[in-house]
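For this depiction, one protein chain was excluded, whereas all remaining protein chains were kept in their positions.
Then we have chain A:
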Amino acid sequence: MEDQMEMKEGSKRSAPMEDGIDTIQGSKRTASAPLQWSQWQLLDSILPTGGFAHSFGLEAAIQSCIISDPEGLRTYLVHMLENTGSLLLPFVHSATVCPNLETWKNLDRRLDATLTNEVSRKASISQGSALMRVAAAVYTEIPTLKTMRDALIASRDACFHHALVFGLICGLLGMDTDTSQRAYMFITMRDAISAATRLNLIGPLGAAVLQHQVSVVAETILIKWMNCPVVDACQTAPLLDTVQGCHSYLFSRMFCS
């Protein structure tokens, strides 16, 4: 993610006459540069959104022996990311490009009916609500976040699904929709791999190597599903959905989902 942004920054530097570039004491910077601090913070794992309480079905997959070796973990990750791409990216995209309250509420209702798996639906609601709370408290320079959150809470029927909250914040932080969707894939993979290390499936160094390798596949998945309308959102890994649904049957568990 950071590489991606630096590349963009870099490409702008090579075109110094472009709009939005000021010259300050000989160094050049884009007008949007200060926003990068906010954008990076949104993607930082230190942001307290509770993402680390979720394993994206990994814990259930281990206990049902769907994953029994590190190769199985890699395959699982790819399938999970494919499902994220086909099912959630359309919602991230829509929320990024249209930060309008009414549209957002309709999308939220639609996503609630689309997440038919109770385990992942609850995980999406808890992470989304936490992210919205954190963002409204952190990004005080964007008052829309707080006013939208207050209005949604007052309306009493908002679920605060994670993909939509994430897309909304990305849009308000000036991220373009391609970057916002890529960022969503990034944080999903990051949280799943982090869960895998805590489940003792892989060591921290191996995890970093895996993350880098899978990012290549994740980019292919992103390109395939980027900018899809929400009516085309679909599940591509029904088996994983079945397995993840078993999470609540686990006798002992570390994660919420």
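Details
One rule holds in what follows: a contact is a pair of C-beta atoms (placed from the backbone, for glycine too) under 8 Å apart; a residue touches a chain by one contact, two chains touch by 3 or more; residues count from 1.
What we mean here is this: contacts and distances are computed from a predicted model.
Think of the chain that is not pictured: of "Urease accessory protein D", "Interleukin-22 receptor subunit alpha-2", "Phospholipid/glycerol acyltransferase domain-containing protein" or "Exosome complex component rrp4", UniProt labels it "Urease accessory protein D".
Only one residue in the set A:I46, A:A113 or A:A154 touches the chain that does not appear here, and it is A:A113.
Of the listed residues A:A53, A:V138 or A:V217, the one in contact with the hidden chain in the full complex is A:V217.
By the touch rule set out above, chain A reaches the unshown chain at residues 60, 62-70, 75, 78-79, 82, 86, 109-110, 113-114, 116-119, 121, 199-201, 217, 220-221, 224, 233-239, 241-246, 249-252.
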